[in-house]
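Removed from the display is one protein chain of the complex; every other protein chain stays in position.
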Amino acid sequence: MIISFFLNGNPVEIDTMPHHRSVDLLRESFQIKSIQQSCSDALCGTCLILMDDRPVLSCLVPAFELKFKDIWTMEGISSKKSYADIVGGYKSAHVQLCNSCAPARALATEALLRQTLRPSAELVRETAESVNCSCCSTRRVMDAILRAAKLREKRIHES
Amino acid sequence: MDEGRTLSEKMSGRLKKPGDAGGKRVLSGRFLKAPAASGRIKSIELPELPPGMVCITGKDSPGKTRFAGVPVPLFTGKIILWEGQPILAAAGLNTTEVDEWISRVKMEIAPPEGNAEPLVSEKLIEKGSTVEAFSKAFQVIEERIEIPQTPPSSAAQTVVCVKDGANYTIHAASSWPGSIRQNVAAALKTDKKNIHVRTYPVSPGSNKELWFPTVTACQAALLSNRAKKSVRINSTAPGYPGGDFHIRGAIDAEGRITALEIIFTLFCGAVFPLEEEFFERVLLGLFSIYPCRNYSILGRISHEASPPSTFGPGAGFELGFLAGELFASRVAELSLSPPGGWHRESFPVPGQAFGPGIVLPKDFPMKDMLNTALNLSDFERKSASFEQTRLSRHHLDSEPEFYRGIGLSCGWFGNGFLSSPKDLGSAFLTLTLDKDGELTIEMPSLNHGGPLERAWSNMTGEILGIEDKSINFTNRKIKVNQEAGPSLLGRNVSIYTKLLELAGNDLLKRRFRDPLPISVNRSRRRSGNRSWNPNLLEGSPFENISWGVGIVEIAVSTVTMEVIPTQIWLVIDGGKLLMPDFAKSAVEISVEQTLRWCHTGNEQKEATLVDIQFYNNGNKRISKDVSTLPWLMIPAAYLQAVRQASGVIISRIPVTPEQLRTGGMAK
Partner (left out) sequence: MPFYGRQNSERNVSMNLKYTSPRVFFPKSISEALERNRSEADAVFWAGGTHLSRYTENKTVISLPKNVISLGMVEELARASRSEHSLEIGSMMTLDRLAAIGRNTLPAGLYDAIIRIGSRPMRCRATIGGHLAVKDKIGDLRPLLQLLETTVETRSLKERHGRRKALSLTRKFPIALLEGKPGLGGGELICRISIPTESWDYGTYKKIIPTEDEERFFIFTALARVEKEVLTDLRMAFSDGYTGVLRDRDVEVGMAGRPLRLNTKELESLDDAVDTITEPWEKRDYEKETAKRLVRSFMNHISR
């Protein structure tokens, strides 16, 4: 099946099996290394991608669902200037992230910042809990998300 | 080392992970796993392999990998040892094709012959005169606690074997690269010099990457050898052992513990490498801090047909301390003295050994730390008022929404290993200052820009007057004969920090005397710990000891029986803190994980308040592990608090609402 979609802002096309897991498809055919197939059971969140601006688990998305969708991964997001807000937020909150979950945490944060820059505590907690990894404390990640939101707001005001 | 840059690379996904190694042409390996926990494989029928695909079974592997002398099978033989045990592995360029081929493998499995009773080994440790002490006891107090095994992790860990001619490079997150090199060489029947190991950061705070990456590395290497190509394969980390503890103590009129009788069983799954080290740490944890000269302990290790185990965060201390401190709190409660006061009075005094006979350090800080924790938490007042509420609840007309409880626990953590196998104890590093003023630090296992490396970089930079950006870490030049032990149990913090300091000072002295480049080696061999007698449990078992006091306050809902931890106070002695912010963050992470171990199923909307105080982190003191202590202190304090609030003697973690209801928590 030929599937066309946008990947990190660029139109792409692939001939693949429609029930291929998107996480594998993106890793193997598009060299998207920021996502990982770790649990395949919607538990860990390390395969997070942005699909039409919403965070979704690519291990649960069959390839056919990518059709005509706008997909963003950290490869694309980290090439934008505004990525510095996320790094700045996490750095100033002294969050020590592991290699496995760091891109997914950044992506979940980006998804939230695209939705709102004044998130409720509940939304911040949900964003922090989108990724299930024992390398950092939820409280610190929540703090980092709020700091990133402030930096993004400042950037928008200044521009 | 620029922290922001490292974080940016990590979050963007650009920082390499094991799975990224080898490029596009790496074959994907998959396992066929045992569908039942036990049984005999009568026959396996393999479909024809498509071109480019390879397969290996138990017959193709040389046998077992070894960890400090303990064998672990790479594949199932005729007998299945646990559900999910690898029966065979296949690799091909297209993962779906490999999956499809594996789905066509036919096998016949028969039930196991005879009774599938678990294999149990036991050890009796005795000292003093237990019988006499019990006969003279003012009180005999009992405690029981059951801790279930933790199931294997659901997250996959990737190992890649990159083949280049006769050379194999293993890419894995492992705390023990020396074991990978040694075992892969043995599996391939090749020289160790052909095996290279590129390590990646391990999960912080856990010790799970101790041995299983080695098994996966051997499986990947065997596939790679057969395919003559590089192979990537995923495996899942084993769970942690559980235990069942029954403690009986003889108590004198002053409330002191005069003798202990303990029977315990550790449930370790089918295979548990380094179980002796684990067993001994459980034993020491059972005594906690309180001196006891008469004891009789019967410890069992049970191997059932369940997945293998690996070290938990305290490598056994977390089980021992939970049982030991829970018993201590029961003694405090039944001696009718204020709990804080009982602990203070029961600590060893200078000149006295603690636990079964461990030498008390001169700077034993626990009394001060205990006082600080008691004051911070207002413990004695709260404990008395919660106790009073519990006792008077039968006279209340209506129930409050919550009952509250508070618990106290003390703990210490032994940094490094205590067992004698020499491959566990050795540590080494090399510092090289080259002509351009660049400093290279060679160590066996690295944390790739992690906080500890940043701290080491700062420390060495300060000693030598070199900027951080001129300092690099590597493990690529490690010589074959330098096989260091695993980097866990606080070894990196305490031992390598010390080695680095010594090497740095040595280099400083030689810098203006010798021509550049200058190399300085430092090593620490601890083959056979002479200062520790494992039979008498006497001496100094560890390089360094971290100390801690923990207090947990909880509320139990009278409607749903859910437990809500409201506040935690921790006072920790971790010596000189290399990076205070990171130390605090590491403790916070452990607190969250420990609470998940303690209870289940509650909907907590507000985060638990955690007050962390570091005790006397003076510059002259040695750095020690701080992140393990919450695992040793919180569970016992948590259970005490739940018992006080609910009036139910809970003897199992995780605590569930149903346990409290069944136990009779009611008005």
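All chains are identified by letter, namely A and B, in their written order; residue positions are counted from 1 within each chain.
Everything below uses one rule, namely that contacts are C-beta pairs under 8 Å (C-beta built on N, C-alpha and C of every residue); 3 or more make two chains touch, one makes a residue touch a chain.
Quick caveat, the model's predicted, so the values are computed rather than measured.
Asks: Considering the whole complex, which of B:M53, B:I79 or B:V105 touches the chain not shown?
Replies: B:V105
Asks: Can you tell me which of A:D70, A:E126 or A:E153 touches the chain that was removed from the display?
Replies: From the options A:D70, A:E126 or A:E153, the contact with the absent chain belongs to A:E126.
Asks: Among A:I14, A:L60 or A:A84, which residue is in contact with the omitted chain in the full complex?
Replies: Residue touching the absent chain, from the options given: A:L60.
Asks: In the complete complex, which positions of chain A touch the hidden chain?
Replies: 1, 17-21, 24, 39-42, 45, 48, 51, 54-57, 59-62, 64-65, 67-68, 108, 122, 126-127, 129-130, 132
Asks: In the full complex, which residues of chain B touch the absent chain?
Replies: Counting only chain B, the missing chain is touched by 32, 35-39, 95-96, 99-100, 102-111, 148, 156, 401, 558-562, 600-601, 603, 654, 656-658, 661-662.
Everything below uses one rule, namely that only the chains that are shown with their structure count from here on.
Asks: Within their complex, state which residues of chain B touch chain A.
Replies: Going by the criterion above, the answer is residues 3-4, 7-8, 10-15, 17, 19-20, 24, 95-96, 154-156, 200-201, 203-206, 448, 450-451, 581-582, 584-586, 588-589, 591-593, 607.
Asks: Okay, in this complex, where on chain A does chain B touch?
Replies: Interface residues on the chain A side: 17, 20, 24, 28, 31-39, 41, 43-44, 46, 73-75, 77-78, 83-84, 86-88, 90-91, 94-100, 102-103, 105-106, 134-140.
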